[in-house]
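Below is one structure; the comments refer to it alone.
The complex appears here minus one protein chain, its other protein chains still in place.
Labels A, B and C are assigned to the chains in the order they are written; within every chain, residues are numbered from 1.
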Amino acid sequence: MLRFIATRLVQLVVICFLISVFAFLLVHLLPGDPTLAILGPNDTPAARAVLLHQLGLNKGLLSQYGTWIINILHGNLGASFLTKQTVSNALGVAVPIDLELVIVSQVLALLVAIPMALVAALRPNRIFDRVATTSTFAMLSLPTFVAGPLLVLVFAVTLKWVPATGFNRLSQGFGPNLKSVILPSVALAIGSITVYYRLLRADLIATLQEDFVTMARSKGLSTRYILMRHVMRPSSFSLLAGAGISIGTLFTGAFVVEVLFQLPGIGFQLVNAIYGRDYLVVQGMALVAAVAFVVVNFGVDFLLTVLDPRVRRA
Amino acid sequence: MSEAAEPSGAFVSHGTVATGMLGPEGVVATLAPTGFLPKKGKGIGITFWICAGWVLFMILLALLASVLPLKAPNFQDYSSVNIGPSARHLLGTDDLGRDLLARVIFGSRVSLVIGFAPVLIGLVIGGMAGLLAGYRSGPADTVLNAVSFVLLAFPALLAIMVIETFWKPVTLLKLTIMFAFVSAPLLFRVIRATTLSFSSREFVVAARATGAKTSRLLLRELLPNVLPAAVSFALIGVAIAIVLEGSLAYLGLSIGLPTSSLGNIINDGVNSNNLSLNPYIALWPSLYIFLLLTALNLMADRLRSYFDLREVSL
Amino acid sequence: MADSADRYDRRAFLARGATTAAALGLAGVGLPTLLSSCSSTTNNKATPRLSAPGIGTGKPKRGGTITVGLNSEIDGFLPSTNHFDNSGLTYANSVYDTLTMIAADGSAKPYLATSVTPNPDLTVWTITLRPGVTFHDGSPLNADVVLANIQSLQASALTGQALKGVVSTMVKVSDMSVAITCSEPIVAFPHYLATQVGYVVGMAQLESQSSTKPIGTGPFSLVEWVPNDHMTVQRNPHYWRAGLPYLDGVTYRPIAEDQSRENSLKSGTIDLMVTRDPNAIRDLQHDSGYQVVRNPSVGQNDMDFVILNTSVDPTNDLVVRQALAHAIDVDQLVKLFGAGIAKPNLSLFAPGSPYRTADNGYPKYDLAKAKALVAQAAPNHGGSIKISLATITDPRLLNEIQAIASMWELAGITTTISEVEQVTFIDNLVTGHFQAYTDEMFAATDPDLNYVWMSPTTANPPIALNFSRNKDDALEAALQQGRTSSDPAVRIKAYQEVDKRLSADLPYLWASQATWSLMGSNSVENFNNLTLPDGSAALGFASGTFDPTPAWRKD
Partner (left out) sequence: MSRFGRRPQLSFPDVGSIEGPLLEVDDLHTSFRTGRGLVRAVDGVSFTLSRGRTLGVVGESGSGKTVLSRSIMGLVPGTNVERSGTVRFSGHDITAMSLDELREVWGMQIALVFQDPMTALNPVVRIGRQITESLRLRAGLDRKAAYETSVALLRSVGIPAPEQRLRNYPHELSGGMRQRVMIAIALACGPKLLLADEPTTGLDVTVQAQILDLLATQQRDRHMGMILVTHDLGVVANRTDDIVVMYAGRVVEQAPTAELFAHTRMPYTEAMLRSIPRLAESSHTRLRAIPGRPPDLATELKGCRFAPRCPYAQDHCRKEEPPLRTAGQGHLFRCWYPVGSAEGDAALAYNVAARVPAALAFTGTPVRDAALLAPNPGASA
């Protein structure tokens, strides 16, 4: 167990290191003089001096990387050349939004997918199962950039139930906060529902055929108890693994959703920075996003190991 | 009842090591823990062939677009702007009086190329590497494995967006290369894992014992068995790539004008036109993507159940 | 100085490269001061305002907050270094005050100043300040602060070049007045004080050069600015205009996509929005649930046009430019993209402007002539005319250039179209790395404010504010005449000549006036009833710039 975690931690560190090298080189791979690319016509001696200092471009590549990474480890990710806002500040705005989006959308997806999968798996190939399985196929084929505008048109513009754009922070009240994230979360959840439903359904059907389920029935335990205590947990591992996978989809979806709903999450800010040629922000945001992606995946793996006693042996 | 030998979740214990780190785009991978012998007495099913026919039809339409009796996709007929479906324009026209049927079919070329070409490239490159690595473990396998691991640690959309910022302008070729870079390691992992599960099977061991050449073994014995999983997975890969390209186009980060793509047209219909004024601009390409994705997903699903591949996370 | 615009948000003010004029802080709105008496648009004051949208009917209500959707985000609040586009000016209107303000008739009236008076030859302008005004940090408004502001503007790379031809020296006359000497007579000087260079910033902010923490004398003070998300201001309890503002606070939300912003207004997410999307006007102008304030017919509005680079092949050839102009069917373009709102306008000046001539000589749509010109010019350009037309990434503009390209193609001009990001777009304009771009600029309350965009003196590489690099001495002469002459008749003649020269030189292929508008739901009242300190009507919303001072909530 400890060895397993240690191995994974080493992998994690190596991958994070490689990501940082990639992000670092990003600015250096810019054709020509990176300062010129960044400053554009804003290229005044003063601005250039500041930028040179910030990038450490006047030193060797290795020591530049050293300085850069040490700065980052101290929480200094640089600042936007446009707004002067530090990347850490921007992240302070973006991260809570992304966290909430991910949590709310995944909770929604699970709230829909689990009962659906349970009902479908208890009576496989019956009407509910067929309808549910077909409709998840439909959802799988509904990309965020198609579903999102539709949702806005119906629920924000026509019904006026929720805002069409923007994010209300939790400090502005729970109600407004929830209202502002619910629609984007639904748009994001659509893809996850399918992944969760299908994984869970397949697993549930397999688990329900296990002897230990018959055994539990033979003990006279109620169906609900058996489902909750005996079936769900062994069936939830690929669900959890699916959640890990789902992060990738969430990434793609979140970028679209954030732009569509004007939520200043990482995706939105990154797209803006790319359009504004704000390379330092691109660099910082990409670094954080990629590291977060890897760390979350690591977390999922870790959770799987903790939850499944059988993996621990390995 | 009793022969459900593998406790559910067991596959997760070796599958997830990769999962976490991998799964870039919400992939429900396919692996074959049981065997690939098609179920006896059962065809792959009409659904599969209908879907395959449909996809083929869409591909043919795109290929033959220039010889079909279609209107020129960029011809602007100002006398019929924003009209609905009619005899003259089967699907109606857009805000420049361009025929939507022609635009959708010509526009689908980008989606189809970005969907299939990189996955095919990935299938060939990743497939060969995966076959070799899975068959013969050694330093090469270790290195390839590590490389695929690192490449997959980056969320695909993020990586592509970031690379685009300094690799301009965006062209079909560049997008294909970038997407291939994303899909190759993924397919490598699928094929490697599948090959691994076969390389110790009796028929392979037997063939090896009779002194068969490695190339023969790989091509004659392993490849046919690995192929169903690879193809089923590749179909999902195609679906993912199409969504990814659409998302990029929606964010305005895919191929620029004058090349039109489905994502472009949707973006145009949603953002430059009031959806309620002319919903057809966004409707047709959305429907096209929906039907294409549904067909691809159904095909992958049919393949999985036909070859008894379990839906697992890789 | 260089960048003439916000390099910031992507589709933020993306639309039509907007930025430009307003961004430099050189643009304003309204009619020329000295000509206001001869203006034909004096009926503005006479318009019964009670029933107009944005004009409150009941008793003002104090309290409450509103949310305003803007079309772009800004890079900061320091007038000397940041690029104020229409949104930037809106932000600035909330936290700062300008020395002068444009009245409803288009004239510049003292605002933070009590008077702005010239010497007889209009080369020395004395600004007397309003007593008793304090900044948000409690420091007083006085001559020292104003001098420090102008010095800071002069020192800046951004605003310095623009001020170079205007401000030469300055002296403190008394504690509350300063005298500014210009290098030549500047008739429109008070108009400049109503633009980006007219905002007065507190001494503390000047010292820190902070672009994120504005200290002004304005009706509101900053609570929080989260770039790309929102800017929140709260009521300034010590505002020098007694009783104002009515609102407790305003939240500005930059929403770049026109459609998203419109959706936000419809869903009640925002109370007010600024837009230039004619579709929104078409959708909402007759809807009793909304108050739609159109751009005033006072002064110069932003123009939509294609800018041609006269320093690169083949657009350096006048024949080619003529062919391009003749080939564009502007009526058709406007029909396609104007939503029945925009009107074709083949002149720098709108109908009704005194500078508008009966015929400025601008080439009419004539496909046959265009083809002939192409045939004539082709041999000089390798046998065929190839044009690269680009715009910023914006769905509506992308459609526009596709239409223009197809019109040019019909005339035998090979056209490739492309989209570029906002920042690259502006860089390329400034550095001359383009052939044909769509653009939008020239909103001004006095035509002299546009001098810097057209003068041959700013057309020189490497960095030129005269983006088209059109060097026409006759044009410069006319511009100079308009700048320095105090005789309205002379100015009219001068700017009519400017318009004719532009039609002859063809650096700009005109299309239509920008369709700016301010739209409110009925939850907000009186949001376009801006007044001057004496109670007379001020210009209010114009060219995308809004001032929240008079607004109040209905509920």
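In this text, contacts are C-beta pairs under 8 Å (C-beta built on N, C-alpha and C of every residue); 3 or more make two chains touch, one makes a residue touch a chain.
In this text, all values refer to a predicted model and were calculated from it rather than measured experimentally.
Taking the complete complex into account, A:234 is the one of A:148, A:234 or A:253 that touches the chain left out. Touch with the hidden chain on the side of chain A covers residues 123, 126, 208, 210-212, 214-222, 224-225, 229-230, 233-234, 307-310, 313.
As a convention for this text, only the chains that are shown with their structure count from here on.
Here the chain at the heart of the shown protein, by mean C-alpha position, is A. Across A-C and A-B, it is A-B that has more C-beta pairs touching. Centre-to-centre separation of chain B and chain C, using mean CA positions: 48 Å.
Chain geometry summary: the mean Cα position of chain A and that of chain C are 41 Å apart. Rounded to a whole number, the gap between the C-alpha centres of chain A and chain B is 21 angstrom. In chain A, the positions touching at least two other chains are 153, 271, 274, 277.
Across the assembly, chain C contributes residues 10-11, 257, 393 that each touch 2 or more other chains.
By the touch criterion given at the top, residues 74-76, 78, 81, 95-96, 169, 252, 256-258, 267-268, 270-274, 277 of chain B touch chain C in their complex. Across the interface of their complex, chain C is touched by residues 40-44, 80, 82-85, 90, 93, 152-153, 156-157, 160, 162-167, 260-262, 264, 268-269, 271-272, 274-278 of chain A. Residues of chain A touching chain B in their complex: 11, 14-15, 18-19, 22, 26, 29-31, 137-138, 140-146, 149, 153, 191, 195, 198-199, 202-203, 206-207, 209-211, 214, 234-235, 237-238, 241-242, 244-253, 255-256, 259, 270-271, 274, 277, 279, 282, 286, 289-290, 293-294, 297-298, 300-301, 304, 308, 310-311, 314.
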